[in-house]
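What you see is the complex with one protein chain gone and the rest in place.
Labels run A and B following the written order; every chain starts at residue 1.
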Amino acid sequence: MPLSRRIQRALPNGLSIALVGLVMLILFGPVILLALFSFNDSTVISLPWEGFTTRWYTEAINDDGAMHAIWNSVMVASVVTVASLILGTLASWGLTRIKFRGRPLVAGIHGAVLVVPWLIIGVAGLIFFSQIEMALSLNTIILMHIVVTFPLVVAVVSAGLIRFNPSLEEAAIDMGASQFQMMRYVVMPQIAPSLAAAAIFAFAWSFNNFEISFFTGGFEQTFPVWVYGVLRHSSNLPVVNAASTVIAAAQVLLVFGLWYGMKLMTRKRGGSDREAAEMITGAVR
Amino acid sequence: MRKRSVTALLLAVCAVVFAACGSSGGDTSEATAPSKSEASKPATGTLRVFAYDDTVTEEQLKPFREANPDVDLKVATFNSNEEAAAKLAGGFEADVVEVCLDEASPLLERNQLRPIDTSGITDWDKLAFRDQPQVRQDGNVIMVPLSAGPYGIIYNTDEVPDGVSSYEEMFSDKYAGRIAVEGSSSVAPLAVAAFALGFDDPFNMSADELDQAKQFLIDNQDKIRSYPDSDSDMVNLFKTGEVVVANGGRGTAGDMVDEDLPVKWVEPKEGMWSWVCGLGITSKAKNTDAAYKLLNYYASPEAQAISAENGFVVTNPDAIKLVPKQYRESADPASIEGAIPLTEPEDIESYTRAWQEVRTG
Partner (left out) sequence: MGVPTASVPTVTGERPSRFSKLLKPFAFMSLPTAVLVLLFLVPMGILVYFSFQYGDLTGQAGFTFSNFTDILGDELYRRIALTTFEIATIAMIAQLIVGIPLAYVLAYKAGRFELPLLLALVLADELNPMVRIYAWRMLLGREGLINDALTSIGLIDAPIDALLFNKFSVIVVLSTSYLTYTVIPIYASMKAVDSGLFEAARDMGAGWFTTFRRVLLPLIAPGIFIALLLVYVPLFTDFAAPTLVGGTTGYMLGNVVSDLVLENGNLNAGAAMSFLMLLAAALFSLVAYQLSRVKQGAK
């Protein structure tokens, strides 16, 4: 290989590492700072460092309100993720692979959901539920979360589907594959990364949603609603930070743990790294 | 799916929903207070309470739960007056709702509170602020005042050794770039400007005064570091040295002192104002018996003493002797005698608009 070519290949790699490093620093710098300062012995999350303490974690664990709210949020987000994946996959297949009358309109409505502010959707949902006299509860939160979240799944999965050549699907059918086999062996592997990303997004959107949860929720609170309620007193801030840190750490451990574990398992069976990655991403959360 | 059928379905559902829109409004007749013999029995049934988080802490509710083991107490919290009012307006239901005099109007306009029979509140005649005009609507009592907290000026004693004694002085060039103006609603910052300008009624300015107050904030924009929107935000600004002087609540200053920050809270020369909050019974309340019991509990000296530990002013003077020593001074209603109660301007839309113009520069 000529030297110039080698430099050309190496240079982007150097740049790549720099770029990834910089972005990760910007994105995770604040997160790591917060994690560090959840051990700071002060009610204010700020410099200077006042000393090490674990009392915020003790307080968080002993706070029934916080624990209850976290549990509620996990439950809501899990249901919303599953429902959104099902609805979203159906719709993205329908919108990208099937021609039918009114398709642009239906696609447009999916898109419209994503651009209406959550505050407005929350207020609209509240009025809607009170008009049909449905009692506000975690169920109403779940319903409204699903309707704002599954179009996101549609957007992400469609982006994957649209670039994937449908002739492969036709070929599979021509070669005698059933519709199901075609989906399972041709389509699924292709959209698995999109589905995984969509699943994580759906979970995050639901878990962190405040506006819709506040307006369409009843006497059972989700974590963000609890957080906004207690933030009135500054002394609650470090407790919130400690709880958030635990949640973030649990997510990191869960996601990466799963990924690593599955990688080891498939290695033993002789599967490729890439295959493992796809299996995990499909199973995330 | 056919486009036309979607449209038709949509129209049909909309029609049904709008038809239902017409029927609204609840029962605004006075809830009869439970009789004496009834009042001594423990409450039963479900009781739904919608309030600020610090009003319904476990510590605060524990004695009530113990005295009424059969009641199913459901609690929802909010962090901003506005969100709570919007949620109630949208159809959210509760039996008891926290009412602050500066946020009552959205509830009153929609007749969401029912008159309270004060003979059912044992300590009513002792409560401070019970004669504030905003406590009544059309002559009927709609809330039981339970706590209050004065607003004044907070300054950093290290950076400002001579102290700041007035709103006018707060905007002095000496503190340029290190001033915070509390901005969680449009009323507070404009009221601060009105005080600094020496207007009579900061909470109901004339159009001309409002204009001047607006211009005052715009002119001082470069001196103001931020408009913090919560206690946490304010404490953070002082702790990080971003600001050395701000308008704020005495409770907020107390939080800073707990954090060993060198700050002092003072009553400004122009006057101090105070928020006053309490509990009301909603017009759609289903369990008024239990609601009265809860209101009575909150007005009792024992419950008030617990609330004093938040740094609040109590409204039942009998509670003072039960309040732990370090909070006794701040809990005394006499300490905010003469304070202007924080109320919502009649023309809130003009305030909001003026505030938007300030924020746009």
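Note that a contact is a pair of C-beta atoms (placed from the backbone, for glycine too) under 8 Å apart; a residue touches a chain by one contact, two chains touch by 3 or more.
If you're wondering where the values come from, they're calculated on a predicted model, not measured in any experiment.
Across A:A60, A:V79 or A:I121, the single residue that touches the chain missing here is A:I121. Of the residues in subunit B, those that touch the hidden partner chain are 1, 6, 9-10, 13-14, 17-18, 21, 24-25, 80, 82-83, 85-86, 89-90, 106, 109-110, 177, 185-186, 221-222, 224-227, 229, 233, 236, 240-242, 348-349, 352-353, 355-357, 359-361. Residues of subunit A in touch with the missing chain: 12-13, 16, 19-20, 23-24, 26-31, 33-34, 37, 45-47, 87-88, 90-100, 103-104, 106-117, 119-121, 123-125, 127-128, 131, 143-144, 146-148, 150-152, 154-156, 158-167, 169-170, 173, 179, 193-194, 197, 200-201, 204, 207-208, 223-224, 227-228, 231, 237, 240-241, 244, 247-248, 251-252, 255-256, 259, 273, 277, 280-281, 284.
Criterion: only the chains that are shown with their structure count from here on.
Subunit A and subunit B have centres, each the mean of its CA atoms, that are 36 Å apart.
By the touch rule above, subunit A contacts subunit B in their complex via residues 42-47, 64-65, 100-102, 105-106, 123, 126-132, 136, 214-215, 217-219, 221, 225-226, 228-237.
Taken together, the subunit B residues at the contact with subunit A in this complex read 1-3, 6, 17, 20-21, 48, 52-54, 58, 74-79, 83, 86-87, 90-92, 230-232, 234-236, 239-240, 252, 255, 258-259, 310.
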